[in-house]
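One chain of protein is taken out of this complex; the other chains stay put.
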Amino acid sequence: MSDQTATATDEKRDGRGLLREIAESQTAVVVFAIIASMILGSLLIIAASEDVREAATYFFSRPSDTFSAMWHAVSSAYIAMFQGAIYNPNGGTFAAQIRPFMQTLTVATPLLFAGLGLGIGFRAGLFNIGAQGQIIMGATLGGYVGFAWDLPVGLHLLLAVLGCALGGAIWGFIPGILKATTGAHEVIVTIMLNYIALNLLSWLLTLEAFQRPGSDNPQSPQVADTAEYPLVLGDQFPLHLGFVLALLCAWGAWWLMERSTLGFQFRAVGANPSAARTAGMNVKRAIVLVMVIAGALAGLAGSAQVLGTEKSLTSGIAASFGFDAITVALLGRSRPLGIVLAAILFGGLRAAGPALQVQAQLPVDIVLVIQSLIVLFIAAPPLVRFLFRLPAPTHEKEVAA
Amino acid sequence: MTTATMDAPAAEAPAGIVRHRRLVAPIALGAIGLLSLIVFGFGTQGGLETTFAIARPTDFVDIPDFAVPSQATAIILSLVALGLAGLSFWFAWAHRPVPLWLYSAFALAVIFAMLTWVGAGKGSTSMQITGLLIGSVFLAVPLVFGALAGTLCERSGIINIAIEGQLLAGAFLAAVVAGGVASASGSRALGAYMGLIAAPIAGALVGAALALFAVKYWVNQIVVGVVLNVLVVGVTNFLFGTLLKENPDLNQAIGLPRLPIPLLHQIPIIGPVLFNSNMVVYLMYIIVIVMNIMLFKSRWGLRVRAVGEHPRAADTVGIKVNRTRVRNTILGGAIAGLGGAFFTVANGLAFGKEMTGGKGFIALAAMILGRWSPKGALAAGLLFGFADALREQFGIVGSSIPSQFLAMLPYLATIFAVAGLVGHVRPPAAEGIPYKK
């Protein structure tokens, strides 16, 4: 993926030129990709709506009924999404009104952590599909520290968080070292490790050490209070310290990639490993390090789950955050700021789930559809430009072979 | 056979070839054999017996169960395995390839040692050999279809990570069409067969989306695959929660009828395993055979393989590279979709959310272990199916091996394979790279 910095053209910056520049820009593609995905989502909502189908049976006598049913189905869905993810005007207090957005930020936290790790990997040329497994292993190790150890306030949380990072890092190290030493393709290895992690966790949950006393379900004891992320805005909001940590990590990821010599190496290795090696860089070391860092960040995503929201281990601890984080990193173009925004967007879509269910009687899964469509469209800018008749950017020229 | 001599390749290697012995595999076999001896052999209590059951009520002839002394049998089988490991070491030392039969015999010895150990003292109904094999074949079905789909795509140079989504889409549409047709016509069998026809269409649609983004827009094929999986999960879950919830008729448990082949199905072991299945299973065998011949012996196959190895070369002799890729990707999707029918109409089950449960990724693993060939896909699929069937049987018998570890086996095997610890796997050279003129 090439840098998409706008190139200065000789074109005068008059109104039309500016308009054209906006229409050509990457941002325009993102905006229109989101619009296109919502339109397609609407079609699905309409197709599945019982009211629309009923109205359609007498379409030729009263077509307006069909259209109003369509409009109702779609608008109620998107209103529910908005109210579930950003702002709920029906809330009694201001706190209740903005609670949805706080929920969004909370849900965005694991996506942000894992997305940052994946983004670093992508820029270093590593296609890590293994965030899912890394989240699981992080949550497992950190969760164990959280519920099995008895430590003072502060230290306990610190060690539990480090445990999460370590668990993820170990699960990232395996594909890293295999790639560096044997050339095993990280895509395949990480996919396989996801399932190994899942089975490992299910097995651990059958052991005495991981059993919640008095429970038959495969569920661990609750994480100790001392190991939980404290809530940052008081009890009325679910937002916990993990989100702040995630933002710090975003800044850290930016600094690492743009300002540090290590990040310089990662970028060079990602773009052209053989040139990096010829220039004296240790490519194998870079690959292993990138996977360890990516794994650690995914492990921290596990911490947001096990120390933040879920507070105990189950085999569903990672939900589908590992795969969703891939779409977050792709939408964010592997850049930390982009990933922050993408994580909040997709966090919002997820957070809207309950509202969708209650207000619009729609399954949460419409969110997955919209989310995946957004990423597909963004990955194919020419398709978006074609659909919306946007001009092609002038600097994308054919290059002589 | 060769009439003309050619420039000896040795001319490129001036001072002869330094030959490395590949001893990793023999050493691994030795280690496994030793482990088998310690755990299964000496780990079995003396004086117990293991009973193997073979006969099924429908068989021609009745084969009595047979019981063996557990410890002695497990020790002997482990020693046989160790002997085979030694033989493989000798082959490798002499720079000779280790023959396939050796690996197969080794695997059989260790597996039977394990079965003997697990079944020790568990009574007469413990080890249902035939049941185990039937289960293996049946559980292998979606894996084999998925691996065939992957093979078809990757041989033409398109990486198909969306097998999981294609299976799921196939399972969904098969169930919906089966339910719809069955409630409209009143015939459940008709419904099931119509579902079977619909399944590949759903898979092909997913394949077409993959082809569109990969071939026309040059989007990274892994990205497209991953995202398509999410999309299919989203769409099927959404429709499951709306359409199917409101119209339960559309999602009934409808199964394909069993089609026993006259006489053949009564042969002990082979009969119930091979000749007493439903249409999906027979289709699997047919597709494996046809695809193996077509891929390696036909004009179409030669061209597909050329496109996957060196698309530019294919283009220069007038082969339409991108058209070939699009067709293969759609056809591959259709085959995976057909495999998806396994989950619903072949099993007589209604559609459930995310019911494919990661089988698409094991199929990907089977494709790699099967080295991108239909024959290999079948073999690897059966192997993984066997691991699955073992897991089920051990669950019934009550074994001390946690079922999660057996579930991990396919994934571990794949990691070992791609890391080159057991031979080298070489994917088609041009896979994943969009063809741009």
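Note that the chains take the letters A and B in the order they are written out, and that residue 1 is the start of every chain.
Methods note: contacts are C-beta pairs under 8 Å (C-beta built on N, C-alpha and C of every residue); 3 or more make two chains touch, one makes a residue touch a chain.
By our rule, contacts and distances are computed from a predicted model.
Per its UniProt entry, the chain excluded from the display bears the name "Nucleoside ABC transporter ATP-binding protein", taken from "Heme lyase CcmF/NrfE family subunit", "Nucleoside ABC transporter ATP-binding protein", "Tyrosinase family protein" or "Ring-1,2-phenylacetyl-CoA epoxidase subunit PaaC". Looking at the complex as a whole, the chain kept out of the display touches A, B. Among B:P262, B:G318 or B:G398, only B:G318 touches the chain left out of the display. Summary of contacts with the chain left out: across A:R53, A:H72 or A:R277, the touching residue is A:R277. The chain omitted from view is touched by exactly one of B:A72, B:A184, B:I396 or B:A429, namely B:A429.
Only one residue from B:V98, B:C153, B:M194 or B:A306 touches the chain missing from this view: B:A306. Within chain B, the residues in touch with the undisplayed chain are 1-7, 9, 11-20, 293, 297-299, 302-303, 305-306, 309-310, 312-320, 429, 437. Against the chain not displayed here, chain A makes contact via residues 2-3, 259-262, 264-265, 267-268, 271-272, 274-282, 397-401.
Everything that follows uses one rule, which is that only the chains that are shown with their structure count from here on.
If you average the Cα atoms of chain A and of chain B, the two centres end up 32 Å apart. For chain A in complex with chain B, the residues that touch the partner chain are 44, 48-50, 127, 129, 178, 182-185, 187-189, 191-196, 199-200, 202-203, 206, 320, 323-324, 326-327, 330, 362-363, 365-373, 375-376, 379-380, 382-383.
Residues of chain B touching chain A in their complex: 161, 213, 217, 219-220, 222-224, 226-231, 233-235, 237-243, 246, 358, 361-362, 364-365, 368, 402, 404-405, 407-408, 411-412, 414-415, 418-421.
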